[in-house]
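One structure below.
So, chain A:
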Amino acid sequence: MGVAVTIETVFFGIFSLGALAGAVAMFFLRHPMRVALALIGTMLSLAAIYAQLGLHVIAVFQVLIYVGAVMVFMIYAIMLLDVRDRSFTERFSPLLVAGLAGLLLLVGVLVDGLLRGEPVVTPVIREDVFSVGTFAAVFMDEFWVYFALAAVLLLVAEIAASAVIDIRRRGEDLAAARREKLDE
Partner candidate 1 sequence: MSEASALNLLLFLPVIGGALLLLLPERRPDLVRGLSMLVLSAQLVIAAWLYLQFEAGVSGLQFETRIPWIAAWGVHYHIGLDGLNLLLVLLTAFLGPLVVAGAFTSITKDVKLFHGMVLFLQFTMLGTFLAQDLFLFYVFWEAMLIPMFLIIGIWGGERRIYATLKFFLYTAFGSILMLAAVVYLAFTVLSQDGTPSFAIADLYLLELSVPVQVLLLTGFALSFAIKVPMVPLHTWLPDAHVEAPTAGSVILAGVLLKMGTYGFLKLGFPLFPDAAQLATPLIMTLAVVSILYGAGLALVQDDIKKIIAYSSVSHLGYVMLGLVSYNLLGVQGAIIQMVSHGLVAGGLFLMVGMIYERCHSRDLGAYGGLAKVLPVYSVFFMLLTLAAIGLPTTSGFTGEFLVLLGAFHAAWPLYEQGLTYPLALASAAVLGIVLGALYMLRLVRRLLFGGLQAPEAQGGTLRDLSLREMGILAALVAAIFYIGLFPNDFLQKTEQAVIEYQERVLPERAAEGVR
Partner candidate 2 sequence: MSDANLLLAVSGMLFALGLVGVVVRRNLLVMLMFLELMLNGVLLSLAVFTQLLGAEAGAVLMFLVFVVAAAEIAIAVPIVLLLVRAGRTLDPGSYAGLKG
């Protein structure tokens, strides 16, 4: 293999480091908002890696859906629930030590596995393959059913979410009614 470090490897290294740094930071940040920002950093790094790999479409979706939709939703939730309870004052759960031990174990096993395993052939980056057009053609030809299913799932999730909210509202109404009764 030699030491011939290509420019791609360097970029991979940088963005990988970025992703890992974001992940590690998530551990230590106290405020959920900051955790969220760190996660967004990780995701953006990953998007960059995808782009590097030639998966431009995926990179775009990573930014659009993950960062743009999921994390924004998450941030709204965090802002909505600025609860400063024990989860805030005590950052870590009782299983901190056990968890870290688990981490060591898991990492050990993964490293062990990576070292034992055959090195993977360097990816051949084929810019032309993952053009949007190809992706779209494949997507619409072969996988449209699955997409439709996923869309249905999404729809169900939306309905469920609104139902959950509705239940809450009704529950509150009930509680209020009960309170009124008690007051009388």
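The set was built so that all candidates are chains of the complex that A comes from, given by their letters.
The working rule: a residue touches a chain if its C-beta (ideal position, glycine included) is under 8 Å from a C-beta of that chain, and two chains touch if they have at least 3 such contacts; residues count from 1.
As the structure is a prediction and not an experimental result, all values here were calculated from the model.
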Touching partner of chain A in this complex, picked from 1 or 2: 2
Chain A residues touching candidate 2 - in the complex, by the definition given at the top: 1, 8-9, 12-13, 16, 19-20, 23-24, 26-27, 32, 35-36, 39, 42-43, 46, 49-50, 53-55, 57-58, 61-62, 65-66, 69-71, 73-74, 77-78, 80-81, 83, 85-88, 90-96, 98-100, 102-103, 106-107, 110-111, 114, 119-123, 125-126, 129-130, 134-135, 138-139, 142-143, 146-147, 150-151, 153-154, 156-158, 160-161, 164-165, 167-168, 172
